[in-house]
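Here the complex is missing one protein chain, while the rest keep their positions.
Chain naming follows the written order as A, B, C, D and E, and within any one chain the residues start at number 1.
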Amino acid sequence: MSEIAGRLSIQVGAWCLQAENGGRGILLGGASGVRPAKVVILGAGMSGAAACQVATGMGAYVSILDVNPTKLRYVHDILGGHMTTLMSNRANVEEEVVDADLVIGSVLIPGAQAPKLISRSMVKRMKSGAAFVDISIDQGGCAETSRPTNHHAPIYIEEDVVHYCVTNMPAIVPNTSTYALTNSTLTYGLQLANRGFPQALARDKALAKGLNTYNGKITHEGVANAFNLPWTPVEEVIRS
Amino acid sequence: MSEIAGRLSIQVGAWCLQAENGGRGILLGGASGVRPAKVVILGAGMSGAAACQVATGMGAYVSILDVNPTKLRYVHDILGGHMTTLMSNRANVEEEVVDADLVIGSVLIPGAQAPKLISRSMVKRMKSGAAFVDISIDQGGCAETSRPTNHHAPIYIEEDVVHYCVTNMPAIVPNTSTYALTNSTLTYGLQLANRGFPQALARDKALAKGLNTYNGKITHEGVANAFNLPWTPVEEVIRS
Amino acid sequence: MSEIAGRLSIQVGAWCLQAENGGRGILLGGASGVRPAKVVILGAGMSGAAACQVATGMGAYVSILDVNPTKLRYVHDILGGHMTTLMSNRANVEEEVVDADLVIGSVLIPGAQAPKLISRSMVKRMKSGAAFVDISIDQGGCAETSRPTNHHAPIYIEEDVVHYCVTNMPAIVPNTSTYALTNSTLTYGLQLANRGFPQALARDKALAKGLNTYNGKITHEGVANAFNLPWTPVEEVIRS
Amino acid sequence: MSEIAGRLSIQVGAWCLQAENGGRGILLGGASGVRPAKVVILGAGMSGAAACQVATGMGAYVSILDVNPTKLRYVHDILGGHMTTLMSNRANVEEEVVDADLVIGSVLIPGAQAPKLISRSMVKRMKSGAAFVDISIDQGGCAETSRPTNHHAPIYIEEDVVHYCVTNMPAIVPNTSTYALTNSTLTYGLQLANRGFPQALARDKALAKGLNTYNGKITHEGVANAFNLPWTPVEEVIRS
Amino acid sequence: MSEIAGRLSIQVGAWCLQAENGGRGILLGGASGVRPAKVVILGAGMSGAAACQVATGMGAYVSILDVNPTKLRYVHDILGGHMTTLMSNRANVEEEVVDADLVIGSVLIPGAQAPKLISRSMVKRMKSGAAFVDISIDQGGCAETSRPTNHHAPIYIEEDVVHYCVTNMPAIVPNTSTYALTNSTLTYGLQLANRGFPQALARDKALAKGLNTYNGKITHEGVANAFNLPWTPVEEVIRS
Partner (left out) sequence: MSEIAGRLSIQVGAWCLQAENGGRGILLGGASGVRPAKVVILGAGMSGAAACQVATGMGAYVSILDVNPTKLRYVHDILGGHMTTLMSNRANVEEEVVDADLVIGSVLIPGAQAPKLISRSMVKRMKSGAAFVDISIDQGGCAETSRPTNHHAPIYIEEDVVHYCVTNMPAIVPNTSTYALTNSTLTYGLQLANRGFPQALARDKALAKGLNTYNGKITHEGVANAFNLPWTPVEEVIRS
């Protein structure tokens, strides 16, 4: 899903930049003799790397930032070095964001709130009509100006910047997303169908991790903590 | 402008394929383990070639058709052969269009009506939710189902296919388009400013071709014919 | 050796498709205006990835299937996304194989029988004159219609499909294969030469694993099991 | 057809290099840690350029020679400089041919005998088991050791070099070749069908050039000269 | 020679940027997480295009300017769009030059003085330690601050910018240059040797154009004009 969100982000970002949406009216790849758009991607994980592939493929001038040099080097290697990789720190983030036509927020930390890398004051200094797509909105968003939107009203303008903060972005390409989801879940479904419940969970730890409640007991530690209720390990439940 | 329209066509085509616009909900580049969209481009001129570059850059599976093998070979050469080139004839057009997720109509014949390569019956047999972007709409469109739209209501659905037939497409990226336009017109402007009118036209035939009327006389043959009025050659007018 | 077999598979597959061998008479990369061949690769391990590089390099339209999304993503990344990656499941295998001009079977599971991914009924529905190269033939083959062949009579036709199932494929390029083999074995040879036997084995566990019998005792567990004879661990033998 | 022959030449050349055909047993693209084959292409016309694309795509080390620097530069440009371009002169041809694993003769001069660029003495000094594919065999071949072969016995060995000199090479991929041929001839066929003979020839000079004899008169100047018979211009014949 | 100068310009420019030469101490391709240098190339002719290939190949961020959109498009096409193409006008030249780490002057107009595109005031506003390589120095140079240097003292610093203005740059790679030169001149040499003088000139107009004086007469119109002496056409001289 991260990969799909990453690829989508450039596509919707390009759309945000169109004039009728309040954008700068700039084409990602420019034209012969006309400067392309500058795309800045925060985060070089699966999402950011996918966004980077699409943006360079469309001819934009891309810079990608991350705190992990190994991730930056991999993106650099597979794309033939045709983008700028930058260490993510306050100075670089600020310099790049303020200069961008399109910013992609793909700072996803599994199971945690996204860090607020982009302050309102940075957004204020962005170009008028620039666009910002926040993939990390499902985890709270990575800009102070981010707030969740939906497919019916996907964008809003704040500080003269077009914000696209649709939660569950992959839902706008359900065909592709369903196949991607099924690719990962089909094996689990087949195990449940073949072995029955709870035997299937007893044999596959990854599957067992997905159980939230069973027989009135909370079997997922995170859920138990969130609601401040007692937690029963999955193993105890499925053995009995 | 052709180049800009070509690049834009893929971007808006990708947007048409999103579910909320009535599209199939398929991502152009697919995902790891999920099939990309099939993009079919009719015409390998400047417009079609530009569309082909963007579509392959986004990871789609692209086929491009033209009657001119030299144009097909050039597109093949610069893109490393990573697309299918096909001779444009009725059989190939039909086979490809019916199988496509996104069709780009970039059949532009200078100063002529675009040929109606896509019949209504072909559109009927396209996949439900497929998209069609008609760049040649300014010349009448290349499908029987094409009719002009504008930036406020850019799309309509006919035969279950999302049609994007905005006239003057480059206007949605005015920033890029203005630079592109200025690139070609600036030299003319400077000549007019430096030499004055009509001296500038006397020295530059290309500039003189742009004069439509002068001193109550129609100096552009095409315009004169269209309105069935007498035509006065530019040379006569600017000499006097 | 997997890498060599993978690269070779496309070369011999292209040859199988030539008309004089019973193939469809289709050129892998097509031509300007003529559709390229569709190559379907089952398995994205070292063998399948190598086959994918060669096939895309020759201009074919390639799809590659695997159950491991990480392997698919790597192939996608290094080849710039210029192929289709698909999750390997019954539906996808069937759809792709039936539509292919050339199928490469590169499903190699170390030390195990290759799974019969391609049923006879699938082969029956393949195009007449399509070709199938089974790299996994050394492990039993991955199609119901596979049976071992050799360099003198490398191909046979069954269900109208040209089968190439030569065991030990790398032997047809002995020059390249010998260097590849020597690359991996030279260090072992030097150790044996420098330290003598069995001292060399005592110092290098990887080398010791290669010993099958010594002093009348079977020191390789697999061999012992296969012949139902007693097994003596290497360590015991080389210490004495 | 030149393009098809060019692409095919690498495929059959790779096959010639296989050990069972008398070749050196070397894989075009080598392997990780093992040197690739050196492919030398004489002539950078449509045929040679196509061969160059396929050979670099398969991972070979390629050098291509021509007397025309513009053609060399174009091949260099579209392939990203990943090959060696060399001026074709006696010294370079000799140095390269003698060092090659596979030589492609693609020196095609329209309507003329191919020049004998490769002398027997050069062939003698080539590596044992090297291969030579002569695309120009239909025009007499470009090596002193070339003599026409056919699809039943495509190769022969002379001076320890495997020679592949099949005339009409595209016939081994009739599927691809037929489409390519039809692409160029279909429009002529349609004109004949729609306008009838000889009216169609009167309106299309390119078509008229194809007429050899009519009403007992020889209308093709070349044919007339070859048989030393009187020539009647097409225009006279089709007017009457 | 233009091509060689173009390729060399990036290599010597990279050297100029090294700290010990007075440069900014910046690596053309940057590093993982560190910004690459910005290279600005004035002119997209053979020289500029060659410079652009090398600079993008080394991982720099490149923009290339020309007044000819067709040349810009070709560079864009063969390099996959991985650079910025810009119309050459005063505004763009100024904006780019001032922002550059390395500027390449490759504005070569055959037989004419190079235009002074870069004023001293622009050079003053360039970054301290930036570098400028003037390929057009043989035609007077394209900057107000350019003055010819030689291989012994190739650089000088003016307005805090490292200037490299070596005349006859290809002489620093005589091995490559000699082959390139011989490639073009060998055929003329062979004609002179085979046919003798002046017969060879009578048969080859291109060769005849190279004759400057003969029998006390000036046969080259340009030379005659430059010295204000009478001119005798080559044809008259070699006939007699």
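The working rule: a contact is a pair of C-beta atoms (placed from the backbone, for glycine too) under 8 Å apart; a residue touches a chain by one contact, two chains touch by 3 or more.
Because the structure is predicted, anything quoted here is derived from the model rather than measured.
Contacts of the undrawn chain with the visible chains, over the full complex, involve A, C, D, E. Touching the chain that is not shown, out of D:84, D:119, D:168 or D:182: D:84 (per the contact rule at the top). In the complete complex, the hidden chain is touched by one of A:19, A:87, A:157 or A:181, namely A:87. Interface note: of E:18, E:68 or E:213, the residue touching the hidden chain in the full complex is E:18. Touch with the chain that is not drawn comes from one residue among E:58, E:72 or E:137, which is E:58. In the full complex, chain C touches the omitted chain through residues 3, 53, 57, 78, 179, 183-184, 186.
Mapped onto chain E, contacts with the missing chain fall at residues 3-4, 7-8, 11-12, 14-15, 17-20, 24-35, 53-54, 56-59, 151-152, 171-177, 179-180, 183. By the touch rule set out above, chain D reaches the unshown chain at residues 29-30, 32-36, 56, 59, 61, 69, 72-73, 76, 80-82, 84-87.
Quick note on the criterion: only the chains that are shown with their structure count from here on.
Common neighbours of chain D and chain E under the contact definition above: B. Just one of A-E, C-D or B-E has an interface built like that of D-E, with over half of its contact pairs in common by residue number: B-E.
In whole angstrom, the spacing between the mean C-alpha positions of chain C and chain E is 52.
Within chain D, residues 3, 53, 57, 78, 179, 183 each touch two or more of the remaining chains. Judged by the touch criterion defined above, the protein chains form a pattern that is neither an open path, a ring nor a star, and not fully connected either. Contact between chains, as defined at the top, is found for A-B, A-C, A-E, B-C, B-D, B-E, C-D, D-E.
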